[in-house]
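Yeah, one chain of the complex is gone here, protein chain that is, but the others are all in their spots.
Here is chain A:
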Amino acid sequence: MPRTSTLECPGCPPIRALTFDVLGLVKVTEARSKEGGIPKVVDRWGEPDSSKCILAASIDDRKSGPLLAIARKGGLIEILNPLNGHPCLSISNIIDNGPQPGDDAIVGLHLFKKQNLDLSSRSCTLLACTTKGNASMRSVELTSSHADSTSSVSSRTWNVCASGNILCSQVDGNENYALFGGKGVEVNVWDLEQGTKIWTAKSPPKNSLGLFTPTWFTSATFLSKDDHRKFVAGTNSHQVRLYDISAQRRPVISFDFRETPIKAVAEDQDGYTIYIGNGSGDLASVDMRTGKLLGCFLGKCSGSIRSIARHPELPVIASCGLDSYLRFWDIKTRKLLSAVCYQIIVMSNYLNLLFRSCYVVNFLC
């Protein structure tokens, strides 16, 4: 019988999280006190405007000059300062060839952490991928003033898939390899320096009834920061698969999780635990060495989980989704630490979530 009394949630340790939503707003949520703090929305950047809905985001969390890149509907990419939300740069058309068609939305964005050694003009490199498969890598210069159009130092565009829609893309920890997967698109791994596809997955064979499920990857992540060869992908038919590039093209381990598509996958720092979230709000942690489910995170999560992020230092993960709540969970006990409700009507949103480790110095400014 389920519990019939309410449990008070213990608070969170001091953390700061950024979320992005469908009305184009960036919200900063912080928990200030040392122990048992209740996170609150402290800041909100942007005006509510659904034509500027945020589709993808990526953060470069350096100590000096951190940057946050967000991709909005209509192909606009903005680079902001994550401490105060001031825009540094906005790029209107990242795909070089021709005007951006209206339905080719950006689905994945990555801001590279490697920096050029000459610091005379800071430049940052972006990798963006659209649903039709146009991936583009571009490095732009950051001047101190807000510039609308950019002088790009170098850019390269290539097509990742011939047909189908790309739904997920990730760049590995060393930023040499990127993977792309989607509906009708098997997972590909590309070498970014040379711009070649080094590996493609093969779908599992027909099952005992002779049925073949069409390919539909909804989320993917590399398993650990230094190894580009292993990654985990979640499919629309509620299956989670582990692939190893060096072993074989078919999945090494694959298992089913509940009944709705796997919408978000995030890896842990130990290199073998992952957290998966699906379309009906179930969050669970799995050990990928064996494929065993470690446990589910129980809480009042009733909406599909769109994004999971793990704090770089503390044992805390955060999840957000269509029920417009941001929830913080403790990894070890799998209990809810706290939940923050967002005042947005939930629509076709893409709440992405990036953690920022808490620097006490930066907190005060």
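Note that a contact is a pair of C-beta atoms (placed from the backbone, for glycine too) under 8 Å apart; a residue touches a chain by one contact, two chains touch by 3 or more; residues count from 1.
Please note the rule applied: contacts and distances are computed from a predicted model.
K.L.:
Which of the following names does UniProt give to the chain that is not shown: "Brix domain-containing protein", "Cell cycle control protein", "Translation initiation factor eIF2B subunit gamma" or "glutathione transferase"?
P.N.:
UniProt protein name of the non-displayed chain: "Brix domain-containing protein".
K.L.:
One chain isn't shown here. Among A:A57, A:V185, A:I308 or A:L322, which residue touches it?
P.N.:
A:L322
K.L.:
For the chain left off this view, which of A:N159, A:Q269 or A:S302 is in contact with it?
P.N.:
Residue touching the absent chain, from the options given: A:S302.
K.L.:
Among A:P13, A:G164 or A:G279, which one is in touch with the chain left out?
P.N.:
Here the residue in touch with the unshown chain is A:G279.
K.L.:
Which residue from A:K132, A:H228, A:R241 or A:K263 sits in contact with the chain not drawn here?
P.N.:
Considering all chains, including the one not shown, the answer is A:K263.
K.L.:
What does the interface between chain A and the hidden chain look like in terms of residue numbers?
P.N.:
Considering the whole complex, chain A reaches the absent chain at 2-7, 22-23, 25, 48-50, 216, 236-237, 259-261, 263, 279-281, 298-300, 302-304, 322-324, 341, 343-348.
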